[in-house]
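First the structure, which I've put down as structure tokens, then a few questions once you've had a look.
Here the complex is missing a single protein chain, while all its other protein chains stay put.
And now, chain A:
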Amino acid sequence: MKITREEVERVAHLARLNLTEKEKEQMTRDMEAIIGFADQINSCDIHDVKPTAHIIPINNVFREDVVVASMDREQLLENAPNQEQGCFSVPQVVE
């Protein structure tokens, strides 16, 4: 399966990745190889196979609706690059 440079750029943008020209070239080749590998599945006969939501045959893993203590805020914010007034501080979001 052919992967175009535009596709690589689009996927990179969606993932918020800034790729250099060289990386884009490399990525185009790598993605083509990966997709090609995964493409083999299209040659399988899946006539009788149900769509799989999950590979492990377990359903209904539920938790009781019981409150447990939340994390101490100082600890929660410890690794935040920036914090202010008990909040995570991020670059301004323009709306």
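Here is the rule we go by: a contact is a pair of C-beta atoms (placed from the backbone, for glycine too) under 8 Å apart; a residue touches a chain by one contact, two chains touch by 3 or more; residues count from 1.
Just so we're on the same page, contacts and distances are computed from a predicted model.
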According to its UniProt record, what is the protein name of the omitted chain, chosen from "ABC-2 type transport system ATP-binding protein", "ABC-2 transporter permease", "Chemotaxis protein CheW" or "Aspartyl/glutamyl-tRNA(Asn/Gln) amidotransferase subunit B"?
"Aspartyl/glutamyl-tRNA(Asn/Gln) amidotransferase subunit B"
When the complex is taken as a whole, what residues of chain A touch the one chain not shown?
13-14, 16, 53-54, 56, 58-68, 70-71, 73, 76-77, 82, 84-95
